[in-house]
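Of the protein chains in this complex, all but one are displayed in their positions.
Naming follows writing order (A and B), and every chain is counted from residue 1.
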Amino acid sequence: MTKFERPSRRGFLQGTAIAGATLAVPTFFTRGAWAQANFCNAPKGASVVLGFNVPQTGSYADEGADELRAYQLAVKHLNGEGDGGMLNTMKPSNLKGNGILGKKVEYVTGDTQTKSDAARASARRMIEKDGVIMFGGGSSSGVAIAQQSLAQEIGVVYMCGLTHSNDTTGKDKRRYGFRHFFNAYMSGEALGPVLAEVMGKDRRAYHLTADYTWGWTQEESIKNATEALGWETAQTVRTPLGAGDFSQYLTPVLNSGADVLILNHYGNDMVNSLTQAVQFGMRDKQVNGKQFEIVVPLYSELMAEGAGEAVKGIFGTSNWDWKLTDEGTAAFTKSFGQEYGRPPSQAAHTCYVQTLLYANAAETAGTFYPPEVIKALEGFEFDGMGNGPTLYRADDHQCFKDVLVVRGKENPSSQFDLLEVYKVVPRDQVTYKADIFGGELGPYEVAGCAA
Amino acid sequence: MDTTNTTADLKSATMDADTHSAHYHTKSEVPTQLPPLGPDMRPLWPPKVDILMTVLFGIAVFSMPIWLQPFGAAYPDLMQRFAIFGIFAIGFNILFGLTGYLSFGHAAFLGIGSYAAVWSFKLLSLNVVPAIILSVLIAGVFAAAIGYVSLRRSGIYFSILTLAFAQMCYNLAYSVLTPITNGETGLRVLRNDPRVLDALVGSSEVAIPRASFFGISMTGMAGFWACAVCLMIAFYIALRITRSPFGMMLRGIKSNQTRMAYVGFNTRPYTLVAFIVSGMYAGLAGALLAVVDPLAGAERMQWTASGEVVLMTILGGAGTLLGPFIGAVLIKYFENIFSALGHTTLSDAFSFLPDGVREFAVSIVSPFVGEGWHLTLGVLFVLVVIFLPGGLAEGFRRIGRMFRGGNKSETSS
Partner (left out) sequence: MDAILLQVLNGLDKGGAYALIALGLTLTFGTLGVVNFAHGALFMLGAFCAVGLQEVLTLSVRVRDESITFFEAYKEEPYLVLWFGDTGAAIIDWVVPLSVLVTIPLMLLIGVAFERGLIRFFYKRPHAEQILVTFGLAIVIQELIKAGFGANPIPISAPEIARGSADIGAMLGLSGVLTYPWWRLIYLASSLFIIGGVFAFLNLTTYGMVVRAGMADRETVQLLGINIQRRFTVVFGLAAVVAGLAGALYTPILTPNYHIGMDFLVLSFVVVVVGGMGSLGGAVLAGFLLGILQSFASLNEVKSILPGIDQIIIYLVAVVVLLARPRGLLGRRGVMEA
């Protein structure tokens, strides 16, 4: 049992005070020429408030807690406390360690409950009551897309947390939403060649897919990537979300003639389906004269922890891993580890980086005015944040960087050492054309919360 | 506020007639006299009083931006939610509070209302009027269908039936009905939707699609005023229903359905109407959710969401007019404000205490706030059901009675 320090939220009271101020502002005088000076939640005092909206209840609560730890660390570093973490390794960087644009960073938190509705309600509280200038976080694509739409409607920048669906920066992309995390398409492009190399090109894959939007996009991406390399797809089967016992979906796999099982599941579904697949002896079966294999395209450390023994030798992809050896990773892992006594998860990493990137963009733009901040983020090319050279592409607000193919470690040396990096797939190999998923970013200027 | 003694009512309430075991326990407790149907059949209150009450209620609601200020809840989104879930709970109370039928599936109608409203925004017009009318009607149709089937049973069977229907709606909406509901992400209004009515008057092009009332955008405070107006109307209608002969009939059903049947009433049509009305209330609430925030997510149909409205109604006081609204406000307040409190906030709040004591106080309180807000809710709920079966409304009444010094007369406002 691990007990964590409770998040400190000193910004809360200030937030309450600001809420009063925001409310008192009549709602009509912030258009046109005044927009630049008087945009939504323009910071007025000596501080600026950020909103961190993470799951605190429901099955992703632990992941949310890790995201929150990362956010707190980011705020600390931005304010010049602690050892500075990635502030020292990020380049180019305009961050000075004195807050953002000289204003001290404060923050408020909220509970997304991993529900689109609740997440939006919580985000609106942050915007309307606490006066946040930027909000971020979350652990599911549906929640990210819902919040991103809200960001566009209200005119407050949203920096996505963990979201892996192609739609987030595809058909549902928004001008006010930014994603640092990688997506299902990249997972497919990175994982496909490795699978072909390790398991051969003559394979028949059987997909079990969580029956909702993210599951479908991942199934499609992995299917396309593997079929392009010569694999066949035996069957794709949709499973209800939260099915718990997957036995009735697993037994047909054994007699389908497939020799690879691909689990397009996340969270508890992934923990259960993987554990159960291993119990059904799939790891030690021979089909078509080949070793039967299981693949989990999207890995997370917490899920690996939940699945325990079952992850050994299972391939998947990951956005980042604390065991990478570049200086950005080392700096972040060190300060995170010293603060909390455990290494950060990839969800924590993406949230930390996103916060720094936002702060840096505001410094670069010299203002908090969202259209200018957005322009500073668009097309931003940076390094030293743990993923190698990275581009925030202007066309779809997706980060392009190396993708990790990881594998469950056979002999983990500790509870934190469950995954090993099998291959770092270079950025060029996972880059795609911005228009393949359609969608439209929308305008820079929106009437905003003041309209 | 309420005319009858809620505790006694709940104690003798209905579901006993259909269970053998409860029958053993309560045999002696079933009220031996008929519910006082005769004289009470006429409306108890002249409409003037009703209007006065509605106005008072309205003043309380419309002044929320002022008196909620010290609680940190006076921001548009939360006040909108107070009003919307108030409507939902008041509507739920028309079914549960009056007839005693405990539905565990009312969130389905809320969700259906939301989807209908968003589709109206997408296909017809961004104006809220057609959206609200459409969603109330569609929710009513669904309520009629589900109610017709579910009301063939009573007691726990009725609960399970409504639960089953709602879960089917939720599961399908999340997965195979994604073309209609947009599944996990939720149905949103997009810039390039057709909006035929708007196109007719040549205004279908908007940068950011937002619901509006003839040009007034329904965001922020404007959205709250709209919800508050709807809440007042909903409250007045609920008041009239409660006071009407129809309302008395429903209470009669609650206190003893079998007897009502013996007296010669066919109770089914009455309960069905109550079910449909409360379903339409839920549809209205769902529509308003979409009005202030044009997104309809499937989660609002899940059975836990149905459970939430039950919690609201019970917490506030089932069978009373104001109770459900109080419950809704309380639960939404917990969800939005308590969940954001943390260790440091608490330390600040207890800063007047000496160091050691403060740490102790913080460590006692902190499991109940922040991510522990569910725990607070659960504890509060258990306590209310045990000690205040009439909900907080009964609590207020007891306090009121105490002040009037043991005055035993009915406290019907």
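Here is the rule we use: a contact is a pair of C-beta atoms (placed from the backbone, for glycine too) under 8 Å apart; a residue touches a chain by one contact, two chains touch by 3 or more.
This is a predicted model, so every value here is computed, not measured.
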Chains in view touching the one left out: A, B
Residue in contact with the excluded chain [from B:F71, B:Y157 or B:F360]: B:Y157
Contact partner of the left-out chain, one of A:G45, A:G230 or A:G308: A:G308
Residues in chain A touching the chain absent from view: 1-2, 57-63, 211, 235, 237-240, 242, 244-245, 247-249, 251-252, 254-255, 268, 271-272, 275-276, 279-281, 284, 302, 305-310, 322, 330, 333-334, 336-338, 341-343, 413-417
Touching residues on chain B - with respect to the absent chain: 10-11, 13-22, 24-26, 29, 96, 100, 102, 149, 152-157, 159-161, 163-165, 167-168, 171-172, 175-177, 303-304, 307, 310-311, 314, 367, 372, 374-375, 377-379, 381-382, 385-386, 389
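Basically, only the chains that are shown with their structure count from here on.
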Chain A and chain B: spacing of chain centres that average the CA atoms, whole Å: 36
Residues of chain B defined as touching chain A within the complex: 65, 69, 72, 74-78, 81, 171, 174-176, 178, 182-186, 188, 191, 207-208, 210, 217, 219-222, 289, 293, 295, 297, 299-300, 335-336, 339-345, 348, 366, 370-371, 373-374
For the chain A and chain B complex, residues of the former touching the latter: 5-10, 12-13, 16, 19-20, 22-23, 27, 56-57, 61, 65, 108-111, 115-118, 120-122, 124-125, 128-129, 140-142, 145-146, 149-150, 152-154, 167, 172, 211-214, 238, 240-241, 440, 442-443, 446-447, 449, 451
